[in-house]
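Inspection log for the structure reproduced underneath, given as structure tokens.
Just one protein chain is left out here, and the rest sit where they should.
Our next item is subunit A:
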Amino acid sequence: MPECRGRKIRLTVSHEQDICSPGVGRLFVVCLTVLIILFGMLLGIFPGNHLKGNLHAANLSEYDIKAAFVYNFCLFTEWPADTCPAPDTPIYLLVVGNDDLRDSFLKINGKKAGKRTLDVTFFNPREDILYNPREDTLFNPHENTVDEKALRRFHMVFFSEDVDAKFLTEMIMVIGDYPVLTLGETRDFIQKGGMVNFFEKNMRLLFEVHNNRVMTSHIRLSSRLLKLAIIVTD
């Protein structure tokens, strides 16, 4: 045993007596020990459950999950009849933002949501690039204004967080009361007039819905969706 250098003297000072009172302190130790053991037993009853969590660890990007959410929104949203004359009218989705989201949203492009097909258009406002085989122009590159008519044709518009605040406000103004479900992912998206906003909390994606605004636009969200949403008002 390595030794502490020098002469050893044992002191007989008053601290030798144990002052740990058998009262609260020891009780706490006992209680917490029991709690930890009980807890461990509780975990023991559910062995293997954690493997379910592997799904969470799957290699999905944040936008993959958001795209899946948007797809689910298609399933649980009802638009007024005049915007979808036929039961198989496609659902037109506009994704506004940079190219980072493209791969994720391409995964839901052309997918069937019930009888209807999801038709995704990408618009990168920074580069004025509209990416869709269709010929519609949405944005007039020369006059820097949004083409109202084209914009209002969409059923849903998703605004990514890198959309310029001024541009976002302008687009939301253009949409106005038209039955276009606006989705966003910035803290102040609802304050800026948006309807559905995704945000991350404790590593999970939550969404808040301004349902009054949604109803004003004659869009109806299913109760199943609203049950999961955080309902906010002005």
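Heads up, the rule we're going with is that a contact is a pair of C-beta atoms (placed from the backbone, for glycine too) under 8 Å apart; a residue touches a chain by one contact, two chains touch by 3 or more; residues count from 1.
As a convention for this text, contacts and distances are computed from a predicted model.
Which of the following is the UniProt-recorded protein name of the chain this complex doesn't show: "Amino acid/amide ABC transporter membrane protein 2, HAAT family", "Iron(III) transport system ATP-binding protein", "TonB-dependent receptor" or "Putative phosphoesterase"?
The missing chain's protein name, per its UniProt entry, is "TonB-dependent receptor".
Of the residues A:A67, A:V120 or A:V214, I need the one that contacts the missing chain.
That would be A:A67, which touches the missing chain.
In the complete complex, the non-displayed chain touches which residues of subunit A?
Interface with the chain not displayed, on the subunit A side: 1-11, 13-15, 17-21, 24-25, 28-29, 32-33, 35-37, 39-44, 46-62, 64-65, 67-69, 71-72, 74-79, 81, 84, 87-89, 91, 107-108, 111, 113-116, 165-166, 187-192, 197, 199-206, 208, 220, 222-225, 228, 230, 232.
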